[in-house]
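All protein chains but one are shown at their positions in the complex.
Here is chain A:
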Amino acid sequence: MADKVVLLDDYVSMFGMRARVALAEKGVEYEYREESLQAGKSPLLLQMNPVHKQVPVLIHNGNPISESLIIVEYIDEVWKDKCPDLLPAHPYQRAHARFWADFVDRKVYDAGRRLSGTKVEEQESGKKDFIAALKLLEGELGDNPYFGGENFGFLDVALIPFYTWFPAFETCGNFSTEEHCPKLISWARRCMERESVSKSLADPKKVYDFVLFLKKKYGGQ
């Protein structure tokens, strides 16, 4: 029986991009359905993710899976016969990848949100924390081509969507990520050479437009 895979997503969502990259890496065909913030939440989204009412939601043969990192692990487990493995085989390396992916959610996302948000008092600390978090990640990368070592893996999938948000963050915070974290930018460019990544990630210009839209909608400067 053929799999029916639907992804409820928002084009600019870095969390949605994670699911797109994972599906592309595994060569899984799916139906993409846009749920943009501007259009409001569809009845299908509210039905499939009643708890958080957020994208992305992967619907596999009618079964909904929510939360982007959980979706990526699900994709890796279901399509495990399709190369590559996103999570490494060794439990310690798996734990390492999960720890740092969670760090991206807790520290990178939160700092990025603050530095590009409308609360002036949070912007400076957001910028400082954002750069500090990226520096820690750059340290973890070391001299490897990818966070997965020789292979593009789970932590690469978790972080690479944020690269499309860097220009927006840099403009808001008036700084250059490349100046602070040159190795990380090299890593990002290397990831962008993969078709699964370049075809899945949003256009940074559209991301920036979205950030401006949010600023206008939610007030502030």
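Keep this in mind: contacts are C-beta pairs under 8 Å (C-beta built on N, C-alpha and C of every residue); 3 or more make two chains touch, one makes a residue touch a chain; residues count from 1.
As a working rule, contacts and distances are computed from a predicted model.
Asker: Out of "DNA replication complex GINS protein PSF3", "Chloride channel protein", "glutathione transferase" or "Mitochondrial fission 1 protein", which one is the UniProt protein name for the chain not included here?
Answerer: "glutathione transferase"
Asker: Based on the whole complex, identify which of A:3, A:102 or A:179 touches the chain you can't see.
Answerer: A:102
Asker: Using the document's definition of touch, tell me which of A:33, A:94 or A:190 contacts the absent chain.
Answerer: Here the residue in touch with the unshown chain is A:94.
Asker: If the hidden chain were put back, which residues of chain A would touch it?
Answerer: For chain A, the residues touching the absent chain are 51, 60, 63, 65-67, 70-71, 73-74, 77-78, 91-92, 94-95, 98-99, 102-103, 136.
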